[in-house]
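Quick one: the structure is below, questions incoming.
With one protein chain removed, the remaining protein chains of the complex are shown where they sit.
We just call them A and B in the order they show up, numbering each chain from 1.
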Amino acid sequence: MKKLIDIQNLVKQFDDQVVLNNINLYINENEFITLLGPSGCGKTTLLRLIGGFETLDEGKILFEDKNIADIPAHKRPINTVFQKYALFPHLNVYQNIAFGLKMKKMPKETIEQEVLKALEMVKLKGYESRNIKTLSGGQQQRVAIARALVNKPKVLLLDEPLAALDLKLRQDMQYELKEMQRALGITFIFVTHDQEEALTMSDTVVVMNEGHILQIGTPIDIYNEPKNRFVASFIGESNILPATMIKDYKVNILNTEYTCVDHGFGEQTPVEVVIRPEDIELKPAQGGIEGLVTDVIFKGVHYEIIVMVGTIEFIIHSTLSQTVGTQVSITFEPEAIHVMRR
Amino acid sequence: MSEKLTLRLSRVGTILLVIFTYSIIYLPIVIIAFLSFNASSRDQIWTGFSFVWYREILNNPRLLEAIQNTLLIAVLATLISTVLGTLFAIGIHGLSRKQRLKIMVLNNIPVVNPDIVTGISLLLVFSLLPLSFGFQTMLLAHIFFCIPFVVLSVLPKLKTLDPNLYDAAIDLGASRFKALWLVIIPSIKVGILAGSLIAFTMSIDDFVISYFTFGDGFQNVSIWIYSRLGRRTFSPSVYAYNTLVVFVTIVVLSLFNLFGKKQKSIKGEKI
Partner (left out) sequence: MKKLRALSFPYVMWMSLTIVLPMALILLVAFSDLNIFRLGSFTFTLEGFSVLRSPVITTAIRNSFRFAFIVTALCFLIGYPVAYLLARSTSRHKTLFVTFLILPVWSNMLLRIVAWERLFFPNSILNMFGISLNLIGTDLAIIIGMISMYLPFMIFPIYSVLDKMDQALIEAAIDLGASRVKTFFKVTLPLSFGGVVSGVIMTMLPAMTAFALPARLSGGRTLLIGNIIEDYFMRTANFNAGSIVSLVMMVLMIVLYLWILRFDKEGETLI
């Protein structure tokens, strides 16, 4: 794969407040990359820097090995789908989509062909002369996507584009966006605070918090091997426990010694371990970590079971129910233990 | 011409226009202030700095009366039009969109209508009614043109309210009056305040509509000025009065501005 965008030592401040601190990140051609993090983590600012709507304070952004600092936003081969779509209310669907091509002074016939193709792609054929205000949220979303894609950008920036849609529509659009990205071979940079969305759609997920990049990896990496407590708790529900690494492949969790697959932490090092709720199996009390079932909630596909071990709360996802008040043992495989530095 | 040059030129041009705008708007006010400190009673010559015209306000009974009348009408018209305008706006908000738009067409006529047309309209209506021209006709006229401004500033605030707010208050046992007074009014108070401020401003500055509805020796400051323009009874004391009003306004608005800024910086954070 070829590097398309390379961000080096980027720093951005607003009124002396550092919102992006020493960001290093590269983005490949034809990649679906997601910037994931809570609101205020700097992900939207990073996207706006790439789009050219903000200027950076330190570092540089290379686009195909060229510094893009001097290229104004309207000349970058990058288009954006804005958060609330930013469709022009004084133009109809056709005119909105044709806007970018008109700016490039394309011939009228080409514009018409391209716009119709784009409309077909987003399944809005026949909506050409509709007023923007008469469209539903989902339809406006599609127009916004068509308006950006019709310009055949090398990179499409999407700023929480699905946030305003309801659940069902959101899931449909996730699938469709992924399909479009595959079919068109364009790099998508997607910003969201929804971890599920990030995991479902992306090739690469970038987890951010407070202006820093915490982890970059495939969705599977991020989910199974979070680098620290923040990533672990932000990506899905998890049990995060204090533990001690005795030596390589041996970890002490709540006074019980376990074999694990992690190594290289040194000896007798305090660490934290993550165990995903679905990786825990409950057995009748038999020693090891024992606790009391305090709550059982039916969640449709599985039961969510809360077990209290002393003051520590375990969340377990299981297809088997338990009776509240029973004493159980908490068991898991060595592969289920993920050790992180404290 | 390159785009950068065009942008720079247009920026310089715009800044010149801003300077021009504030100058042409403020020049007459500065001149009035200047003349209010002039020791001479003739506006053509500067004979020295003096507060004599400020003292003269108290010694000119007709002017003093006109000032009192102006303030009396402004305060009464503001109070009455704020109360009525707020209630009307709440009523209009409850209507269907179609009916609301129809009422708003009527509501906005006095806002758009040239003052002189409003003036003669009221002159005609008041001539039909058993009203003698004077305090009451001028007050009614001022209430008339203030209400639409109150409605216009209250209505947008009502639109931002949760539609269930009133019902929630009723549900919790509030009477209809209490639901209005304790829930609706406090949530739209910014709009009510803005509306009353506009009403007061419109009333205190009005000349044309007052001119067509005054009578029976009841004068406000504008009528006092108009009837004395170019005559010996015109006294520079009125410059002093005007300068005082402008001074108080500057102080009040600047304080408002400083006070309002604190609230903004809190919600202004967005990354």
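In this section, a contact is a pair of C-beta atoms (placed from the backbone, for glycine too) under 8 Å apart; a residue touches a chain by one contact, two chains touch by 3 or more.
Just so we're clear, the structure is a prediction, and the values are computed from it rather than from any experiment.
Visitor: Which candidate, B:Ser41, B:Gln136 or B:Asn242, sits in contact with the chain we can't see?
Guide: B:Asn242
Visitor: Taking the entire complex into account, which one of B:Leu63, B:Ala77, B:Met138 or B:Val221 touches the absent chain?
Guide: B:Val221
Visitor: Please give every residue of chain B in contact with the chain that is not shown.
Guide: The missing chain touches chain B at positions 3, 6-7, 10, 13-15, 17-18, 20-22, 24-29, 31-32, 34-35, 43-46, 84, 87-88, 90-95, 100-101, 103-117, 120-125, 127-128, 144, 147, 149, 152-153, 155-156, 158, 161, 163, 165-167, 176, 180, 184, 198, 201, 204-205, 207-208, 211-212, 221-222, 225-226, 229, 238-239, 242, 245-246, 249-250, 253-254, 256-257, 260-261.
Visitor: For chain A, which positions touch the chain that isn't shown here?
Guide: Residues of chain A in touch with the missing chain: 51-53, 72-75, 78-80, 82-84, 86-90, 99-100, 103-104, 147-148, 151.
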